[in-house]
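Here it is, the structure, as structure tokens.
A protein chain is absent from this complex, but the other protein chains hold their places.
Presenting subunit A:
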Amino acid sequence: MHIIQELLFVIAFGLAVYLFSRKAGQIRRNILSGRDVQLNDEPALRWKNVLLLAFGQKKMFRKPLVAVLHFFVYAGFVIINLEILEIILDGILGKHRLFTPVLGGLYPVLIGCFEILAVLVIFGCAVFLIRRNIIKVKRLNQHELDGWPRSDANYILITEIVLMLLFLTMNTADQALQGHSQEHYIATGPFWVSGQFTSILGGLSDTTLIAIERGCWWLHILGILAFLNYLPYSKHLHIILAFPNAYYSDLRPKGKMENMPAVQKEVQLMLQPELAGSEPASDVMPKFGAKDVNDLTWKNLLDAYSCTECGRCTAACPANITGKKLSPRKIMMDTRDRAEEVGLLANKEDGKSLLRDYISEEELRACTSCNACVQECPVSINPLHIILQLRRHLVMEESSAPQEWNMMFSNIENNMAPWKFSPDDRDKWAIEMNS
């Protein structure tokens, strides 16, 4: 009997890990299909970002109340994973509470801590469900979340509550069984939370208690394995990718735009033709800006997969606040959706592109490049970089710009200023002051 349970466990565990790694590999390929960019300088500063932004959730604390609740859920998730280790080992080896004899008196204290965290996770998730569905916080109910994204968020929260309830019920049944001289259920000492509820199960027979304990154990671990495989299809993937995304975040001042060396060189040869000839001309016609996801950098795509659709970017976006179509969150969601779509095409063309099929010109034009979205993102996503690359494509590949911008371009080119003034008048103010 035991060996069958162990076998079933090993099969379920192996299958879950296999399926997850396969999907993770796909996502990795999708991300690496982006343009290459070097983001390995200053490792010390990058690790500091991982510690502060990802582990420490520094930016979450710009909204302190939500941050504390989120920290419960995050800490609960990370720390309860230690308990999962015991559960997995128990499952493989056919043991029960393997760590009890090893840890002795420390064991119930640890489990007690996990249980308190589990209660905090349930509390946090419940408040989050209320904020999304009853209070209807604006940034959690904007129209780009219609359909799947909104359900996705609720599924995650409900699953977390259910998993924690299973964990607590399992422990309660276990506590009730301890001291009944059942073979497996050795005395561990009282658990802080579940120990308070054993009287509820007091009237039940040992067989029923064992059924409850085993049932919860199996549902809990199978639930976790299923959740693991849900991650790559969900916004919840941020729990993994927030860490590399913090490491690879841009270290330069936010105001600096990415240079275009191909254009730099071309202009250089135009201004200083004597430099030509020293280097061989390249036959490859460079692409300007980005039209589709493969034109973006791999960091842009990592950003897209790291986005948990919290909407802090959109809530801070001046264009969105004043009713324009632009939403930085939608830029990230569109980029991920398109990256997934392109990944499934396996190098075939589908005649679609990120620009226009997903992101409209009207959205791109509304951006003031104010960096509020970049500043707000708790997981170091930069929607502005994507917007500016798409703008470059529009102007440089398609000559598509509003009439006023075309006039501005020609003014700069002809008058050295974005307005139509004579360059001779540039120092008129100084002449006025001199006289």
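To be clear about the criterion, a residue touches a chain if its C-beta (ideal position, glycine included) is under 8 Å from a C-beta of that chain, and two chains touch if they have at least 3 such contacts; residues count from 1.
Throughout what follows, contacts and distances are computed from a predicted model.
UniProt lists the omitted chain of the complex under the protein name "(Fe-S)-binding protein" (options: "Fumarate reductase", "Tricarboxylic transport TctC", "(Fe-S)-binding protein" or "Fasciclin domain-containing protein"). Note on the undisplayed chain: of the listed residues A:Arg46, A:His184 or A:Lys324, the one touching it is A:Lys324. Remark: the omitted chain is touched by one listed residue; of A:Pro43, A:Gly203, A:Gly255 or A:Pro273 this is A:Gly255. Residues of subunit A in touch with the missing chain: 62, 252-257, 259-260, 263-264, 266-268, 270-271, 288-289, 316, 318-319, 321-326, 362, 365-372, 374-375, 388, 391-396, 401-402, 404-405, 407-409, 412-413, 416-419, 421, 423-430, 433-434.
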